[in-house]
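Take a look at the structure set out below.
Only one protein chain is missing from this complex, and each of the others stays in its spot.
So that you can tell them apart, the chains are marked A, B and C in the order they are listed, and the count of residues begins at 1 in each.
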Amino acid sequence: MRVDPGLSAAAVATDRTNDFALKIATVNGTGSASANGLLMQSIFRMGVPVTGKNLFPSNIQGLPTWYEIRVSGEGYTARTPEFDLIVAMNAATYNRDLADVRPGGWLLYDSTWPWELAREDVTLLGVPLARLCNEAFAAPRERLLMKNIAYVGVLSALLDLDRDAIATLLTQQYGRKKALMDSNFQALELGHAYAAEHFACPLPIRVAPLDKTADRILIDGNTAAALGCLYAGATVAAWYPITPATSLTDAFTAFCKQYRREPDTNKARVCIVQAEDELSAAGVAIGAGWAGARAFAPTSGPGISLMSEFVGLAYYAEIPVVFFDVQRTGPSTGMPTRTQQGDLLLCAYASHGDTKHILLFPADPEECFYLSVAAFDLAERFQTPVFVLSDLDIGMNDWVVPRLRWDDAYRPDRGKVLGPADLDRLETFYRYLDVDGDGICARTLPGVDPRGAYFTRGSGHNKLGAYTEDAPDYVEVMDRLARKLTGAAAALPAPVVREMPGARMGVVSLGGCNAAILEAQDEMAGRGMPFDYMRVRGFPFASAVEEFIAAHDPVFVIEQNRDGQLRSLLALETDVSKARLRSLKNYGGLPLSRVHVVDGITRALEEVPA
Amino acid sequence: MRVDPGLSAAAVATDRTNDFALKIATVNGTGSASANGLLMQSIFRMGVPVTGKNLFPSNIQGLPTWYEIRVSGEGYTARTPEFDLIVAMNAATYNRDLADVRPGGWLLYDSTWPWELAREDVTLLGVPLARLCNEAFAAPRERLLMKNIAYVGVLSALLDLDRDAIATLLTQQYGRKKALMDSNFQALELGHAYAAEHFACPLPIRVAPLDKTADRILIDGNTAAALGCLYAGATVAAWYPITPATSLTDAFTAFCKQYRREPDTNKARVCIVQAEDELSAAGVAIGAGWAGARAFAPTSGPGISLMSEFVGLAYYAEIPVVFFDVQRTGPSTGMPTRTQQGDLLLCAYASHGDTKHILLFPADPEECFYLSVAAFDLAERFQTPVFVLSDLDIGMNDWVVPRLRWDDAYRPDRGKVLGPADLDRLETFYRYLDVDGDGICARTLPGVDPRGAYFTRGSGHNKLGAYTEDAPDYVEVMDRLARKLTGAAAALPAPVVREMPGARMGVVSLGGCNAAILEAQDEMAGRGMPFDYMRVRGFPFASAVEEFIAAHDPVFVIEQNRDGQLRSLLALETDVSKARLRSLKNYGGLPLSRVHVVDGITRALEEVPA
Amino acid sequence: MSFIAKPKVRHPGLPTNALGLTRRDYEGSMSTLCAGCGHDSITAALIRTFFELDLPPHRIAKMSGIGCSSKTPTYFVKEAHGFNSVHGRMPSVASGAIAANRGLVYVGISGDGDSLSIGLGQFCHGIRRNIDMLYVLENNGVYGLTKGQFSASADIGSKSKRGEPNLQGPIDPVPLALAVGATFVARSFSGDKEQLVPILKAGIAHRGFAFVDVISPCVTFNDHEGSTKSYAYTRERNLEVVQTDFVPLRAAITAEYEQGAVTAVTMHDGSVVRLRKVAEDYDPSDREAVLAYLRERQEVGEVATGLLYLDEAGHDFHDMSGTVDTPLVDLPYEQLCPGAAALEELQERFR
Partner (left out) sequence: MSFIAKPKVRHPGLPTNALGLTRRDYEGSMSTLCAGCGHDSITAALIRTFFELDLPPHRIAKMSGIGCSSKTPTYFVKEAHGFNSVHGRMPSVASGAIAANRGLVYVGISGDGDSLSIGLGQFCHGIRRNIDMLYVLENNGVYGLTKGQFSASADIGSKSKRGEPNLQGPIDPVPLALAVGATFVARSFSGDKEQLVPILKAGIAHRGFAFVDVISPCVTFNDHEGSTKSYAYTRERNLEVVQTDFVPLRAAITAEYEQGAVTAVTMHDGSVVRLRKVAEDYDPSDREAVLAYLRERQEVGEVATGLLYLDEAGHDFHDMSGTVDTPLVDLPYEQLCPGAAALEELQERFR
C-alpha cells in the first residue's frame, strides 16, 4: 500500500521548500552524530543555509538525545521550536516526539516494531530500518550504526537531497576505509530505495539548491574561538575538562598540531597545560601572562567560581589574561549540556573587594573568532583579565557564518611593555606609575633587564609598586584602577545597531540571542510593530549604549537568564533609569527562538501598552 | 626644670575632661597590647565610655603599630582622626606621629634619647622610660615589657586615671604570678612618679569618673559573634585561619571549652574543624548543615571567593549554612589588617548562574551577637546560605556596648524539617515540593526515616527532587527559588531609623558606619543641617528601605568601599532611581569617622545644592 | 526504629537478611552508565555488601563528587540519603556530615579525576582527618563523564582512544594514601566481586578512613588495546597478595585466631577480618614493606590487590576531636545553650 502523505497533510500542503525544520530523536552513544552531521553538511553543500542544534544529555550512553535541523533559504539561523518532521529513532520518547510534530507534519519511525499513531493531524512514515539493516549487515555494531545512515537515505528521498553531495561527503570521510564506505553507501541506498518506493517523494518540505553558502562556512563557536587564539598568537593555554568548554581546547590543540610545529624539530610553539583543576588553570594562565605570553583559560561557570580568587589577583596586580566562559545552565552543576547566559554578573565583578572586569559577548562563531583576537589585545593593553562570554549553543553547535577573514597586517597590541631601550630613557622604573594619565602603567617582563625588576603582589601596594598599608597610597592606586576600567569602555568592540524604519521601540540584547532577535525584528516589522535593535558586545558599556536606550521607548532587554543580569549591568553602569528597561527572559536551557521574542514583546505590550 | 604644659597649650586650655583622644605608637611584637588594654579597661572601669582602635601591620614583629583610644563622656564610639596626645614609643615614626598631634596637643616620648621638637604648637613631654626601666629591671625582656607599663603609669598621672582601678586590673590579671605583678606595679609607679614630679598633672585632657558603663561591656565583634553561635546552638564550626576572622573561631573554641563539655566524660558537645582551606571549610559546613547541624564557617574576602562554587551548591540544593565574612581591605590579599566593606556584591550574588543570598549587616559587637543568632534561624527557615558581613573594625576592636541579654524562652527555628510522625501523614515525600506556596519546601535529615530519603544534587532537578534536563521542570524550581528569596526580605531584621526634627535629607548606610554617622547626625543637626538616618540590616531589602528613600531628598548612601556597592544593591533591588542615591565613600582601610561624614555631606551639598 | 523491625516481605521468594530485607531493598534507580562500565559492577558489590551486613538502608549516607563514578550513589540503596556534591570536594562535605552525625554508615564514591586531580588535596586531608567512612575510588584512568581525557592516575605510556600516549607519571592513590597516613588501604578490581565484597565489608567495619582503590574500566574511553586500565590488562596483571575474609560480629565468637598464614584482626565494632597472605611474608601492617612490595610488583608489571594495609589502632576524627558519643544532631538544645544566667555571669569578663 502506498501512503500519500501530501494529501493527509492539508496544513502544510503549501510549498515549504527550503523553509522547514526537522528533529532527529535517538539514543546517545549509538553513532547518530555523524549521520546528522552528514545531513547538515549535504544541505549546506546544496547552497542552502542550515542550522543544527544538538540537545544531548549529560551522560555518555543510553539516554535520549535530539538533533534539530532547520533549513532556511532566508538564512535565519536561530532555533525554531516548530518541527515539520521528526525522525523518531528512540521508542522511549515516541509519545513526546509525536507531540512535538506541528499539525500536518510527519513522524518517521522504525516500523520493524509497528506502532499505533495517536494523532490525526500527523502522518506516520514507517520504515523498517532495523529489519533492513539486519538483513543487510552481519556485525551487531554495524547493524546499529548503519540504521543511522539508513534514515539519512530515507530523508534524502523525502527531502530531495542531493545524493551526489552526500556521496562526496562519504567518500571524503571514509575514502581510506573502503569497507566502511561501502556499508555506508549500501545503507544510504537501502533507505532511499524504501522511501522512494513507499512514499510520495519529495514531501512539500524539501530542499532545493541555492547559492547562498558559497562564501560561508559551517562551524561551531569553540572551534572559531580556538582559531582566534591561534591567530592572536596565544602560546599558553591552561584548562581543565568541562562541558561545554572542552572542545575549545581540543580544537586549539588540533590547530597547533598543524600550525605550531617548529619545522626541523617538529616541536611545539605552544604549551597547552591540562591542569588539575580550574584554580590551577587560572594560575597557569596568569603566570604565563605575567611572564609575557598571551595566555588563556577556557572554562564554564563552575570554573569561573573556582577562579574567583585568582581573578582578583590579576585585576589588582594588573596581569593580562583571557578567560573564556562558555556558559551552561547554572547554578551549581546545573544542566551541563544546556545553554544559558547566567554568568554575566559573576564575571563582571568576580572576586572579593572592589573589582570590575572587561567582558566581550560574541553572538555567533564568526564573532568568537574576531572577539577572541580582540580579547588578547585588550588584556595586554589594559593589563587586566578579559572574559569572553560565549555559551553552549554558540560554542558547541554548528552555525552557518561568513568565511573568516584575516588581515596579514595585523600585529598584536602588547600594550605598554618596556624593554632595555625604554629603560635607558628612564631614571628609575616604577611599576604602577601612571605617567600619561590614561590609568595604564608600563610593565616589564621577567628576564629582560635588571632595571625592570619589580615585585608583583596582590597585597596593598603604592604607585611605586612597594608594599603599603597606608590609606592615601592604597586609595591612589585603587582610584587609578577604576579610571583604567572606565577608559576601557571606549576601546571595546562597539555595539551593533540594526534599525527599522519608523521604530520607537528598542531592544537591547547580547551574544547568542542575536539570531532569534534579528528574525523576530523582521517578523514584527512585517506586522507593523517595528523595533530598533542594539546588541552590546562589550562591558563596561560604551556611551552609545546609554544613548540608544535614551532614544527609545519602550526598551526591552532580552537575555537568557532568570534574573535579568544584563539589565542589572545596564542599571548599574549606565545612567538610564532601571524603570525604562523591561525584561524579556528565556532561561530553560534551550536557545532563544523567534517565538520567545515575538510572543514575549507582544504580550508585554498588551499588559502595559507603551 | 618643671614644664607646665597647660600654659603653652592655649588651644586646648579649655577643659576637655572625658572628651579627647590619644594614640600610642609602638613597634609590634613588643608587648604594648596588654598595656593598651590596661589603659582602656581602667578608663572603662571609671564609668567613662572609651573606644580603642588597633592599627596593626600584617606582620608579626618589628613594624610600626598604633593603638588609638578615644574617651567620650557623650558615649561616641566612632574613630576620630584628631589626637590630643600621642605616646610616641617608636622612633621610626616620630615625625609622622608628631604631625598627627592636633594643634595645642602633647607628644609623650622616651627622652632617654633626647629629641628636637619640630612644632611650636605641640608640647613635648619627655620621659626617660628606657633609662628608668633599665635601672629598675635586670632581664632585657622585662626591661622592654615594663616600658609599656611605665607609660601607662605616666598617663595615669597626666590623665588623672583611677590608680586603684589599674591596680585591681593588674591584680586580677597577674594574681597568681607574684613576681610579674610586682614588676608591673613598680613600673606603673615609676611612670606615675616621674610625671607627677615633672609635669603639671593632670592635663586639661583628663578622665573624670562617670557612671555610664555600669550596664555595658567592653567586647570585640568576633567574640560577640562567637557567643551568638554558642547560644544559637551551633555544633559544627569549620574554618581556615585568616585575619580578621581567626579570632571568631578562637573565641568560639574558648567558649565551647567552658560551656560545651559533657559533664562526666568531659567530651565536647561541638565539633570544630580546622580545614585545610576555605573550599574545604565551606564543604564541611554545608555537609553538616545537610546532616542537620547548625553549622558555620567564619572567613574573610579571599575565603568567600574560594567558597563561591560551594555557595552555589548550597543555594541550589537548599542547604542551611551560615558564613561569616569579617571583611578586610581588598581586592586580592589587599591590606589584611585594614577594614573595608568591599564584599557586598560578591556575597549578594556569589557563584555562577542565577543566585541571590541573604546578608546580615551587624553594626557593632552587640549586633554581632544578636544577628548571629538570627542568621542560624534564617538559614534553617529558608534553607539557604546566610552571610553575616562584619568587618575588621567591628570584629577585632574593643567596643563599649550594652550588656548582652538572653531570653531563655528562645528556641531555634529549625524550619520545615519532617520526622517520622510527619512522614506518616504524607503519601510520598518529595524534597522540592512547595505545598504552601511560600517557596519553602520541607526537608528531611539523613538517618531518620527511610521514607524521607532523597538525593541531594547540584545538578538540574525537578520539584520532586529527580534529575532533570527538561526546561519547564528546571524553570519551575528556579522560579520558586527566586520567590523564596523575595519572601525572605520581610523576615530579616528590620532597618533601624533615627530621625531628626525637620529633616528632609536622608542617609542610608550599613554596618560599621553606624557610630560615625550617629555622631555626625548630632553635629549636623546642631549646625542646622538635620538628616534622617536609616541603617539597613539585611539583604534582600525590606520595603521600608524603599519608602525611606522615597521620603527623603537628597539621599546619601554612606559606605566603606570604592565602588558604592550598597548603592549598587539598592539600585538593583529596589525601585528607587539610582540618580537619587548620592554616594559617600571611605575606603582607605581606616574606620569611618564623624569627619568623613560631616565634611563629605557638606561638600556634596555645596557642589549640587539639594 | 520500629519501621525497620517489621520485615518487609514485598518480594516473597527472594532471600532476606537479618532485617528481613531482600537484596532488592538495597538497590537504587536504574543505572544510566554505559553498558559494561566497571562502575556498575562496583555498585552491585556495594549492594551485596550492605545486604549481607544487614544494614538498615536509611542509616547509610551516600556521598559523592561529580563524574560517572559519582553518579552511582543513585543506583544503590534508594532508601538512604545521598549527596552528589561538587567535583573533587566530597571529602569535606562528608567530613561535615560525619562531624554532625557520627551515627551513620558513610560511603563515599569518587573517581580518579574527582579524587586525584581536582580533589587531591581534599582526598589527602580526608585521610589525615581519618574520618570514619568507606571511601571507594572507582579508578579508570580517565575523566569518563567529560569524554575520556587522561586523569592523574593514567599510567605512563597508556594510550588514549586517539592513540596518544600519556607521558606524565601517574599518581597512584595507594602509595599516596599510605604516605599521608591512611589506616586502611585496599585495592581491587571491579571485575572481581569475590575479592571486593569482603574488602568493602572490612572497610565499613574499620573505624576511620577506609580507602579502597578499585580499578574500574571505562569501556567507552579506556578499555582499548594499549590502555593500562582495561579489563584485559587488569585481569591479566591482577595479582592478589592478601585474601580478605570478613567475619561479622555475630559470627565473631566462632572465629579462631592465628592459624597458619591467616592473621585475624578484630575491628572496633567487634567483627573480625581475616587476612590470608597469598604472597608469603607479606606484612599488611608494615607501611614501608607494603610500599616496597607494591613498587616491586609494579616493576614487573603486576597490580597487587587485596587489603594491602590495615591499622586498627589509629584514632579517628572524633577521637581526635574529643566529640561526645551522641551524634551532635541528637543533642537537645538545652544541652547546647548556656542560658541567660550564664550569659550575665560570663560578661563580667568583659568589664
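Convention: contacts are C-beta pairs under 8 Å (C-beta built on N, C-alpha and C of every residue); 3 or more make two chains touch, one makes a residue touch a chain.
Quick caveat, the model's predicted, so the values are computed rather than measured.
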Displayed chains contacted by the hidden chain, counting the whole assembly: A, B, C
Listed residues A:63, A:136, A:200 or A:217, member touching the removed chain: A:217
Touching residue (missing chain; options B:242, B:282 or B:466): B:242
Omitted-chain contact residue, chosen from A:144, A:404 or A:605: A:404
Which of C:19, C:291 or C:346 contacts the chain that the document leaves out: C:291
Hidden partner chain, residues of subunit C it touches: 117-122, 124-125, 128-130, 152, 167-169, 171-172, 175-176, 178-181, 287-289, 291-292, 295-296, 315, 320
Chain not shown, touching residues in subunit B: 29, 58-63, 240-243, 246, 274, 276-278, 302, 332-333
Subunit A, residues in touch with the chain not shown (by the definition above): 44-45, 213, 217-219, 223, 227, 230-231, 233, 235-236, 238, 255, 258-260, 262, 265, 267-273, 275-277, 279-293, 295, 309-310, 313, 403-408, 410-412, 420, 444-459, 467
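Operating definition for what follows: only the chains that are shown with their structure count from here on.
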Computed distance of Cα centres, subunit B from subunit A, in Å: 46
Length of the line joining the C-alpha centres of subunit A and subunit C, rounded to whole Å: 40
Sequence positions of subunit B contacting 2 or more other chains: 309, 313, 457-459
Residues of subunit C whose C-beta touches two or more other chains: 86
